[in-house]
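Quick one: structure below, then a few questions.
Only one protein chain is missing from this complex, and each of the others stays in its spot.
Now for chain A:
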């Protein structure tokens, strides 16, 4: 007996797949499944988060609907995965945020942006908000750097704590909490698998999206998005170091490292999300967890807006539009931070944890086999 209906269905499918095993070469889910004969809730959540939704096992399965065995692994695992996010959410009170994610995130975003605009306006007079500020420290005419750092520091810290608590619960549920220490090799393997999106390649040909012709587009756009995000994050970190270590104040010249990284990342975060949204829109509906449509879209749109507002700020930072643009950008980034633990962002974290677990299992098995 399982906690939810979708876990019941996932158990049924894993039992079918375990007696079939034709897909064992496609991704990590099937070999991980083969190491088990019975599936706990934790096992199923682990398998669900190991799935990269490449769709191959649906297109390749002789039992997919309309066959009476009705085997649809990608969709079942997608629903189970989404439900696992709220099952492990911290604090528990916010678990519901996943269910109406689109609405929650838009609300938070709108409120944050408004708060920054009103904050700036209340703090200063209209002259400052709509004034033209240039040179080092221009941004801080609107909001003192320390206030900015404190506000974002707290938001970021909160996100980290909430995410860590969630992953801890997940890890406990899927792994063996005592005696199972992560080794460096497994971690490295997981980093490589995550970095390449190894399991989004349908076993080598690409991912199945709108029909039975594999393509590599989803992987490509995901790479744009992920590495775009990583570059933007790096840009922010370097800017912080500039500020505190070198006492160099933003905004920086276009050729300076934070701006270069931010611009490159920003471009990735424009192309990636648009691509992902397009692919998602084209995706065969049998593969999609329709109920969670809002969550996926909300997160992609937030990433896109982060980049868009950031790029706009870069272009118009020397005009009177700077104040409102800064408020807009900070509002979006702030809401991205605080909603991180309650939206699609967590998929990356849980998937990575699952990949680590898988790498550990594989290594354990390889050692065992040698005996």
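Quick note on the criterion: contacts are C-beta pairs under 8 Å (C-beta built on N, C-alpha and C of every residue); 3 or more make two chains touch, one makes a residue touch a chain; residues count from 1.
Criterion: contacts and distances are computed from a predicted model.
Chemist: The hidden chain: which UniProt name fits, "Molybdenum transport system permease", "CRISPR-associated RAMP protein Csx10", "Tricarballylate dehydrogenase" or "Cytochrome c-type biogenesis protein CcmE"?
Modeler: "Tricarballylate dehydrogenase"
Chemist: Can you work out which residue in A:16, A:151 or A:257 touches the chain that's missing from view?
Modeler: Of the listed residues, the one touching the omitted chain is A:16.
Chemist: Among A:31, A:175 or A:343, choose the residue that contacts the chain missing from this document, as touch is defined above.
Modeler: That would be A:31, which touches the missing chain.
Chemist: Can you tell me which of A:111, A:147, A:160 or A:205 touches the chain that was removed from the display?
Modeler: Within the whole complex, the residue contacting the unshown chain is A:205.
Chemist: Of the residues in chain A, which ones touch the absent chain?
Modeler: Touch set of chain A with respect to the missing chain: 15-16, 18-26, 31, 37, 56-57, 59-64, 66-69, 203-205, 212-213, 369.
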